[in-house]
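Pasting in a structure now, in structure tokens, and then I'll have a few things to ask.
Yeah, one chain of the complex is gone here, protein chain that is, but the others are all in their spots.
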Amino acid sequence: MHDLTDKVQAVVKESGVAAGIVNVSVVGSTASISTIEFEPGLKRDLPELLDRLMPPSRGYGHEQTWHDGNGHSHLQATLMGPSITLPVREGKLAVGTWQQIFLIENDIKPRQREVIVTVCGE
Amino acid sequence: MHDLTDKVQAVVKESGVAAGIVNVSVVGSTASISTIEFEPGLKRDLPELLDRLMPPSRGYGHEQTWHDGNGHSHLQATLMGPSITLPVREGKLAVGTWQQIFLIENDIKPRQREVIVTVCGE
Partner (left out) sequence: MHDLTDKVQAVVKESGVAAGIVNVSVVGSTASISTIEFEPGLKRDLPELLDRLMPPSRGYGHEQTWHDGNGHSHLQATLMGPSITLPVREGKLAVGTWQQIFLIENDIKPRQREVIVTVCGE
């Protein structure tokens, strides 16, 4: 899991947009984005939760076609979603003090990820 | 659970935007927003579902740091997501007749919540 908040905040500031929205999206189908209180406990809890609800298994239909062992990664990423859209107010990303934007790598091996940040507003 | 639809509709109307999108976001990491048919049965079913998939427990990593009993609240809020973005058409929020925007309080005690509504378009 990676905390993207500061980088998103920097893009918002640079955009000059005072009020509007910011969309943060990861390209690909085995990673996802949401918000969380980014602290060590939850960084352990969230991957454990996702693996409990959507466990690694060779029984998925995806495995029978691709045999790459990441069927559960796709399901986790689809349920979590690849993007989030949040408000911008007074030139800043408007989230709570204990609320950070994060990317979670759902795939089974390290991947380099492209994240696209878009600011809309005036 | 709180039905936000009328308040969002009012903000959309006041914005004067005829066609575009509206983003509804709750500030904080233990509440979430989505759409649902807002009726008494589902108002009981959804919290029960979330507590079944992500039950209250002292076993979460979050508890071992914070001991505040709301580790499951964070996980529920992250999986559901803190925001939704929906279309605006003919100056109105474009959702189904039996589809309402709601906020669900995932935390274990009543909280005052700030919801930010942003309309983009022309």
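We call the chains A and B, going by the order they appear; numbering starts again at 1 in every chain.
We adopt the following convention: contacts are C-beta pairs under 8 Å (C-beta built on N, C-alpha and C of every residue); 3 or more make two chains touch, one makes a residue touch a chain.
These figures come from a predicted structure and were not determined experimentally.
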Chain B positions in touch with the non-displayed chain are 19-21, 34-37, 39-46, 49, 53, 79-81, 84-89, 94-96, 98-99, 120-121
Could you list which residues of chain A touch the chain missing from the display?
23, 25, 27-29, 53-54, 60-66, 71, 74-75, 77-79, 81-83, 85, 116, 118, 120
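Throughout what follows, only the chains that are shown with their structure count from here on.
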Between chain A and chain B, what's the gap in Å when you average each chain's C-alpha atoms?
18
